[in-house]
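One protein chain is absent from this view; the other protein chains keep their places.
We call the chains A, B and C, going by the order they appear; numbering starts again at 1 in every chain.
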Amino acid sequence: MSAHAGTIDHHHDHTTTTGIPNKKLFMWAFLASDCMFFGALISTHVIYRLHPTPDGADPLKLFSIELTSFSTFILLMSSLLMALAVGASQKGKVEATRQMLLGTIFFGLIFLGCQVYEFTHFVHLGLTLKSDMFGATFYTLTGTHGVHVAIGVLWLVMMYIRTFKPADASKSWFIRAVIQFAAFAVATVSSMVVMLAVTHAGAEHGYDLAALGAGVTHSLPATIAFVASSVVLIALSRSTWAVDFGEANAIDVESMGLYWHFVDIVWIVIFTVVYLFEYL
Amino acid sequence: MRFRPADILRRITTTLALLALPLVTGGWTSGPQSTFDTKGPVAKAQLEVFHVTVYVTFAVFFIVAGILAYATIKYKARSDSAEKAPVPDQGHGNPFIELGLIGASIAALVVIAVPTLRAIWYTYDVPEAERANAYEVNARGLQWWFQFEYPHEQIDGSGQLVTGNELVIPAGRPVRINLRTSDVIHSFWVPKLGGKVDMMPNRGNHLWLQADEPGYFWGQCAEFCGESHAVMRFRVIALAADDFAAWLENQKKPARDVVAPAGAKAVLASYDMTPKKRNAPGYTADFDANPLAAWTAMQFPEKDEDAVLVNQGRKLFAEKNCVTCHAVRGHGASGVNAPDLTHFGSRTTLAAGLLENNKPNLHRWIVDPNNVKPGNKMYMGVNGMAGYMTADDKGRMTKAHIQVNDTEARAIVEYLHSLK
Amino acid sequence: MSAPSATSQDHAHKDDGKFHLFVQIAMILAVITGVEIVLIYLPLAKWLIVSTLIVLSLVKFLMVIFWFMHLKFDKVFCTILFFIGLVLAGGTVAALLAIFSAHDSVPLTSQAIYAERAAAAAAK
Partner (left out) sequence: MEAALKTAYTAPESAAKTSARPWFFTRPKAKTGLVSWLTTVDHKKIGLLYAITALFFFLVGGVEALMIRVQLAVPNNTFISHQLYNELFTMHATTMIFLAVMPLSAAFFNYMMPLQIGARDVAFPRLNGFAFWVFLAGAIVLNVGWFTRAGAPDSGWFGYAPLTSVAYSNQFSGDSSTDLWVMGLQILGVSSVIGSLNFIVTIINMRAPGLTMMRLPVFTWMTLFTAFLIILSFPAITIALVELMMDRSFGTGFFEVAKGGLPILWQHLFWIFGHPEVYILILPAMGVVSEILPTFSRKPLFGYPIVVFSGAVIGFLGFGVWSHHMFTTGMGTMATAAFSLATMAIAVPTGVKIFNWVGTLWGGQIITRTPMMFALGFIWMFMMGGFSGVMHSAAPADAQQQDSYFVVAHFHYVLIGGSIFALLAGIHYWFPLVFGRMVSEFWGKLSFWVIFVGFNVTFFPMHFLGLNGMPRRTAVYDGNMGWNSANLVASIGAFILAIGIGIYFAVMVYTYFKGKKATGDVWDARTLEWAVPTTPPPEHNFNVTPTVHARDAFWYEKTHAKEIAEEKAKHAKDEDSHGGIHMPSQSWFPLVTATGLLIGGLFFTHHNFQGAIAGGCIMLLGVLGWAFEGPGGYHLHIHKDGTVTGGEGQDEASH
């Protein structure tokens, strides 16, 4: 074909008028829109913090700056891995891309796990959606962000599975993909259940090996499901055939990365506005 | 370019027709709620700003429309050959014209902006100089009626003076009205006295207005507030200073007791009760002719009052559970969810300004409120108080809770009208 | 024709150094976050802390979009596109907060609180 076949210029797509790939442009426009989305949500939260209701909860009695800093850090690191995944995919390194994607998924899940923990903890302390205005705006704002993260994780998983799509289109791969997807879902949910059980046990009797044991035994079915699905995942994590995924798909990974990073910067704002400002 | 006489004639006639329009529509600018017929300084200030916007936009309109019309007529291709003629000059624009027009538009807008700003500050609150002289009242919107509270008129043992649906104010004096609501958003609008301000939940809004002369003014809720928004109306009555004082004094008294002579028998009042249609007109021509006089007439006990019937009605008022919602000060009724009826007989309106307060109308209302004002809270119940109906577990209005038959209604009407 | 040949890749990517760059940026981001957490406990004037926090998170924000999200390396149009949304959203948030901080916008529920506080202050 034409002379420039062979290399793919990731920042300039010569088939489009501006040279910016369509998918990238789409994503940036979407993120511009999402700014308004989170702008409206954050405004709601701040406005109600400016005018708190008389019997509202005191955020300082609820917040744990350690936990939030930890999950902020985790999200920042997942951003790093995401950036590296984009780099790897642009170089056509399928294996490295997969690893980085898995890493990002992992960190994303830890973040979500922290949020699940935080929410259950707050509910335990009496803060619910219904309890007062702070509960409503806090859960809605951070929950919406969490949904964004969850969608991002879902997308990452789909991309990960996508890297196994065989080059030979006739190979019936879809069933395998669905199994892989299901295994991910099972592993995620079960691991969260186990972790919650462990932390609960820890909270009651102190964090030690005994608590770990108690937590695991308390959620035995989940533990078994977790082990089983992990085995399936590991078994499926190797492909012996030529895959369809290549440098041409780097743009897919890249636009997904844009989304992921954006969710990260939204958290940067939330961290400051929702959490840190409360301490002043 | 050729001008055909027929064209010119056509244009002239249309222009004339346009100019004549205001004459034809003269009747469209006067009415009980006309914003042109201003009766106080706030409404006047607002009308002035409106006039400025009219002058400016009409001027711009005549210029732009004139040029538009001229261009259309002048450059119209009037024949096949004209349409097929060689194309005109393919000019792309002229920056000087464009910038000039932008400048002109800005200048025109400045003319509007200056009086606008001045009036925003003027209409916002009672002017500093007159603040000490201002009279303060609270207006509260409820689905679908208004409550008026007089915080500076305290009554021993029962707090501030409260009335419903008719706001009486002193004339010639600024009145500052605090706007509150007990449920959804309503809006307080008395067009002849001033523009509206909303009654917003959880917000402390206010407005001010002043009636230069004594008068009877129509008002209406101007924010959609649910099923019966269309019939959520009220009145403002402005009185000269001494009339106002007298009115206040009477209102602060407890409800009137009517003593029946021993052994007297009730004669049922015989007003015409042919059933009226839903949405039947609420006002008689007599009333419309001089509402303020009608209002004044309402302030005094009726001559043909039937004392026995009044006392019968008073008993029924308690038996029928009316007292759970309505207050009649001094008669043992102290409900808070509905209009205060202590001096109901002295009001000209009924059911939030919907109907003239005469006996047949009141009778209709008491027998079947839902037919008069669909969905009203007296019928549906309010704040946990059962109304004429109670709801089943699906929320459907099924079971009758209060039933008032014809004879009972005549007694209650007589009673309510005795409350002057 | 379809899959790009492997040989020509290397010279197309002189930016292998990005790996280190990215790691460094991630470290800076982590450090800033640490600074922020310390900052809120420092006994400084409130306005100073608030503005420093805003500046710091802005720095983090910009670092992520310009490096991790490649805006620095991409055509400026991407930056313009995103900033249209960002600026409008920022402006709207600012306007909303200004409106709601104004005296007329203090809700009745909060007025009760402010009155209470004022009374308490007067009592002191």
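What we mean here is this: a residue touches a chain if its C-beta (ideal position, glycine included) is under 8 Å from a C-beta of that chain, and two chains touch if they have at least 3 such contacts.
Keep in mind that what you see is a predicted model, and the values were worked out from it rather than measured.
Would you list the chains present here that the left-out chain is in contact with?
When the entire complex is considered, the left-out chain reaches A, B, C.
Return the single residue from B:A71, B:A264 or B:V336 that touches the missing chain.
Checking each option in B:A71, B:A264 or B:V336, the one touching the absent chain turns out to be B:A71.
Would you indicate which residue among A:T44, A:Q99, A:T199 or A:S230 is in contact with the undisplayed chain?
For the chain that is not drawn, the touching residue is A:T44.
If I consider the whole complex, including the chain that's not displayed, which of A:A29, A:L102 or A:V216 touches that chain?
A:A29
What residues on chain C make contact with the chain left out of this view?
Residues in contact with the chain left out: 1-2, 77, 84-85, 88-89, 91-92, 95-96, 99, 102-105, 107, 109.
Write the list of chain A residues that the hidden chain touches.
Touch with the absent chain occurs at residues 1-3, 5, 14-20, 22, 25-26, 29-30, 32-34, 36-37, 39-41, 44, 47-48, 51-54, 56, 129-130, 132-133, 135-137, 140, 144, 158, 162, 165, 167-170, 172-174, 177-178, 181, 248.
Even though one chain is hidden, which residues of chain B still touch it in the full complex?
Counting over the whole complex, chain B touches the hidden chain at residues 25, 27-36, 43, 45-47, 49-50, 52-54, 56-58, 60-61, 64-65, 67-68, 71-72, 75-77, 82-83, 85, 87-95, 97-98, 101-102, 105-106, 109, 112-113, 115-117, 119-124, 143, 179, 183-185, 187, 189, 191, 194-198, 200-203, 205-206, 218, 220-231, 277-283, 288, 374-375, 391, 393-396.
What we mean here is this: only the chains that are shown with their structure count from here on.
Between chain A and chain C, what distance separates the C-alpha centroids? Give it in angstrom.
Chain centres of chain A and chain C, defined by C-alpha means, are spaced 19 Å apart.
Compute the distance, rounded to whole Å, between the mean C-alpha positions of chain B and chain C.
Distance between chain centres, rounded to whole Å: 50 Å.
Residues of chain C touching 2+ other chains?
Within chain C, the residues that touch at least two other chains are 106-107, 109.
Multi-chain contacts in chain B: which residues touch at least two other chains?
Counting only residues that touch two or more other chains, chain B contributes none.
Over in the complex, which chain B residues touch chain C? Could you list them?
202-204
In the complex formed with chain C, which residues of chain A make contact?
Touching chain C from chain A are residues 1, 5-9, 11-12, 18-20, 24-25, 28-29, 31-36, 38-40, 42-43, 46-47, 50-54, 65, 69, 72-73, 76-77, 79-80, 82-84, 87, 90-92, 246-248, 254, 257-258, 261-262, 264-265, 268-269, 271-272, 276-277, 279-280.
In the complex formed with chain B, which residues of chain C make contact?
Residue positions touching the partner: 105-109, 111.
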